[in-house]
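A single protein chain has been omitted; all remaining protein chains appear in their positions.
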Amino acid sequence: MGSSFGDLFKVTTFGESHGGGVGVIVEGCPPRLEIDVSQIQLDLDRRRPGQSKITTPRKETDQVEILSGLLNNQSLGTPICMLIRNRDQRPSDYGDMKDVFRPSHADGTYQLKYGIKALSGGGRASARETIGRVAAGAIAKQLLRKKNQKTEILAWVKRIHTIDSDINLDQVSQEDIEANIVRCPDSLQANAMIERIEKISKEGDSCGGVIECIVRNPPPGLGMPVFDKLEADLAKAVMSLPASKGFEIGSGFQGTLLKGSEHNDSFIRSEKSGRLRTATNNSGGVQGGITNGETIVLRVAFKPTATIGKKQKTVDSSGNETTLAAKGRHDPCVLPRAVPMVEAMVALVLADHLLRNQGQCGIW
Amino acid sequence: MGSSFGDLFKVTTFGESHGGGVGVIVEGCPPRLEIDVSQIQLDLDRRRPGQSKITTPRKETDQVEILSGLLNNQSLGTPICMLIRNRDQRPSDYGDMKDVFRPSHADGTYQLKYGIKALSGGGRASARETIGRVAAGAIAKQLLRKKNQKTEILAWVKRIHTIDSDINLDQVSQEDIEANIVRCPDSLQANAMIERIEKISKEGDSCGGVIECIVRNPPPGLGMPVFDKLEADLAKAVMSLPASKGFEIGSGFQGTLLKGSEHNDSFIRSEKSGRLRTATNNSGGVQGGITNGETIVLRVAFKPTATIGKKQKTVDSSGNETTLAAKGRHDPCVLPRAVPMVEAMVALVLADHLLRNQGQCGIW
Amino acid sequence: MGSSFGDLFKVTTFGESHGGGVGVIVEGCPPRLEIDVSQIQLDLDRRRPGQSKITTPRKETDQVEILSGLLNNQSLGTPICMLIRNRDQRPSDYGDMKDVFRPSHADGTYQLKYGIKALSGGGRASARETIGRVAAGAIAKQLLRKKNQKTEILAWVKRIHTIDSDINLDQVSQEDIEANIVRCPDSLQANAMIERIEKISKEGDSCGGVIECIVRNPPPGLGMPVFDKLEADLAKAVMSLPASKGFEIGSGFQGTLLKGSEHNDSFIRSEKSGRLRTATNNSGGVQGGITNGETIVLRVAFKPTATIGKKQKTVDSSGNETTLAAKGRHDPCVLPRAVPMVEAMVALVLADHLLRNQGQCGIW
Partner (left out) sequence: MGSSFGDLFKVTTFGESHGGGVGVIVEGCPPRLEIDVSQIQLDLDRRRPGQSKITTPRKETDQVEILSGLLNNQSLGTPICMLIRNRDQRPSDYGDMKDVFRPSHADGTYQLKYGIKALSGGGRASARETIGRVAAGAIAKQLLRKKNQKTEILAWVKRIHTIDSDINLDQVSQEDIEANIVRCPDSLQANAMIERIEKISKEGDSCGGVIECIVRNPPPGLGMPVFDKLEADLAKAVMSLPASKGFEIGSGFQGTLLKGSEHNDSFIRSEKSGRLRTATNNSGGVQGGITNGETIVLRVAFKPTATIGKKQKTVDSSGNETTLAAKGRHDPCVLPRAVPMVEAMVALVLADHLLRNQGQCGIW
């Protein structure tokens, strides 16, 4: 019911920004997987607030505690529960917003649906909820790498506001991405992006952009016909992240400007790999809903952060018109921190489909 | 496992283009819903091949037979099974393709996954599979209208290849859409689109484009925090349609070029409706994953049809390079027929979330 | 929502006794399974009414039509839809019951829940619904045998009314079971059972009893800790059959009269099989929710048929007290026909857990 994702490799997140903590249960993880807990913490650190001058200054150390499912860093095949305690809560930051609905935030719809206003920090709509996803995704990544060492999931900031970048999909590396605080591997444009975010932040405003993600050497044969096509599950996965407004795979929206003869990916025989390959990759690694082994390529649009310092028109909970200038410590741009979130969601989809494919097609 | 969709209002489709027929089971439909079977047939007719000069000339009457779940046109609360027999099969059309993989089609990945080549017409990857979705969607639409007569789902062709259109979201009607065979309510551009499709078709080529869909007066409060956000489920729903490559909601990719102060939808009090409304609708009717009652707006990118008459490079099932010039009766452009498919998928998502919301939040 | 069963090997049944037909979709069947359709028909024939003098004389041929998912008798990995048309319907048989609730039947609760009275024959509560289960179970059996030729599911009538039998679990065979119309492999007691059923039938009354089922050489390692223990899923499976009132596995209720030292199954090393074995089998082949490779043993209690010819007190749909003497062609005892139903449900549970285990634990 909303907080679970996946069929065989299944995660359930819990926790509000204001309670005892947030976390996740990972069900269905195969037994005897060596789990490097430092890799989980590393991804949490890439996600956490306060990591640089262009993120919210909230200090959350987000230390993971593994409550179950592991023994001597080996998975038992039983549910892995990970808990991250809440620490740097300042409900006072949200005092102004107690009785007003933040425009384009979840406050209003939570009130509408549940009859309870989402609390300071947004309750389950808070980006803090994504901690559980990132922790679970870090395990999914390790599962995928155990299956095939060459499988590699990389995401980066492709565009911030109007500043686009040019990335070579074949050569980009994790090091390139982490080389700067905006996580754009085009270092020249990265600097321009950082300046833009700082400028907009000083205006009390916010901005959005596009994140690109690839999976190199994905397991072929993942995804299913009809509803659980891989691109459908990927779309759901990333469109469930806060602030996402669009998704595309391979050629995406631009590909619709081509004719079939231009868009089709011709099959070729690769002497090197021995397997069927395609000359181009407009399909983005997925055909008929199933991975063909080529690099998976997808992009996600993230809107500008809703909570801003600038004064905005809104109404209070009695329906009276008023204005709001938010005082909280909010990200002027979510994209640098959303990079590990996108990676995590993509890893969860692949891990689940890996097990599902194994279940149906690995039987003989 | 791939062929089911939805939690409470749940559909399961079955059938290949080459078997006895295709169809769907609808589980969870509330009892005592008056079902107008002619409305189901009407949507199937809007989907069927051979309906106009710009669709495939295959003649499939696609007559629906309701096998269960209804009595005197009233739902019993039990599974509704609908069967549509296969009629106009011409496996000979596919003779040439028996041993070659069609570029950008599902042939290759089906072989990879199942060890069996998708048959003539593409097996489950065939657009014929969508019959079950459209039939189920027609019931979902009637459920939504029974709940609120004003709820209206409209989809149309927004762009074909490079020809865009200008649609007034407040005024467009079903009549405008059905006024021409390309299903674009901008009649001037519709003519240009039809000419473009005919021209490309004569070249033995194909084209894609963008479908736009709105839901007027959607039930407010639908969707859930975290993974089952309404936009996430909508994204999965339409990205599971054959040939779809991208999804966006509200401001979508373009919205990422705005600043937060420009993008946020200010809350206003509507005297007319008594409920909280927003001055703009960049959110596309969904905030924090939950409908706010404003019009839902989404767009879907469809790539050019993969199967074309033009000669293409490919390989055969033995891995030898060859060429293919497809002879089948294929759509030069799927969009006119995809309009009812998009409507159906959107209706299924809303119907399911209507029941899910009723289950959790309607208890008192 | 009620009509689906299983996670990976998933079945969804549809159909009322009064509609166009009944049937089932089997999702998740592994590809490239050779399916012997005559085995499906054979189990349907063992289930069908009118097969002997102790079953209802309704003549239903129950011919299966496979609509999808198979090609040249090989599974495609896609949904297998099987349809069995309704033929020998005599709604007039149910005329008397149009406005009265049959005691201990589903009429009253259907009316209560759905606001619609279950129709002639009981709608979805009709034993006719089990056709879909038996057809799906026949495929599950073939999947299990393909995995291990020695896996064998056998069910039989253990007790009818007060007439019990003595069955040697190690030696009983399918031939012994099918040797008589009551399906009790103890031939002496079988005759007494048939006489008892005939006698009770003449009185316009009905009787119940106990069915026993074993699985020889089940795949070891099936079942999961906690909620999806194999015995839990088996219990749900058979308790979902019409008229079942009790379930037990291994030593069952009688085992509670033993002390731990008497009840525990000592582990021994089997030279023959090389695997760990147990000296006794009070566990019934399942320990900690997981099969240990020993024979699975379970029993199901079936109550006497609710619809009887004898006059009974009841009320009509206006709540007025009245009497009812049913005229329909009803089974005086459901057990002989329930034997293939129990087998089918057990096969479905094992096939599903086989794929689930493969998905999680077969990955390396």
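A, B and C label the chains in the order they appear, each numbered from 1.
Definition applied: a residue touches a chain if its C-beta (ideal position, glycine included) is under 8 Å from a C-beta of that chain, and two chains touch if they have at least 3 such contacts.
A quick note: this is a predicted structure, and the numbers were derived from the prediction, not measured.
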item: Per the touch definition above, residue among A:Ser4, A:Gln39, A:Asn217 or A:Thr280 touching the missing chain; value: A:Ser4
item: Sole residue of B:Ser17, B:Thr55, B:Thr78 or B:Thr256 that reaches the chain not shown, by the stated touch rule; value: B:Thr78
item: Among A:Ile35, A:Ile54 or A:Cys81, the residue in touch with the chain that has been omitted; value: A:Cys81
item: Residues from subunit A at the interface with the omitted partner, ascending; value: 1-4, 8, 10, 12-16, 18-23, 25, 27-28, 31-32, 65-71, 74, 76-81, 83, 113-116, 119, 123-124
item: Contact footprint on subunit B, counting only the chain that is left out; value: 7-8, 28-32, 77-78, 146-147, 225, 354-356, 358-364
item: Touch list for subunit C against the chain that is not drawn; value: 1-5, 7, 13, 101, 103-110, 112-114, 118, 122-125, 129, 159, 161-162, 200, 203, 205-210, 220-221, 223-229, 231-237, 239-240, 244-253, 255-269, 276, 278-279, 282-284, 287-293, 301-306, 308, 310, 312-315, 319-321, 356-357, 360-361
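Here, only the chains that are shown with their structure count from here on.
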item: Centroid distance [mean C-alpha coordinates] between subunit C and subunit B, Å; value: 39
item: For subunit A paired with subunit C, centre-to-centre distance based on mean C-alpha positions, whole Å; value: 46
item: Subunit C, residues touching no fewer than two other chains; value: 8, 28, 31-32, 77-78
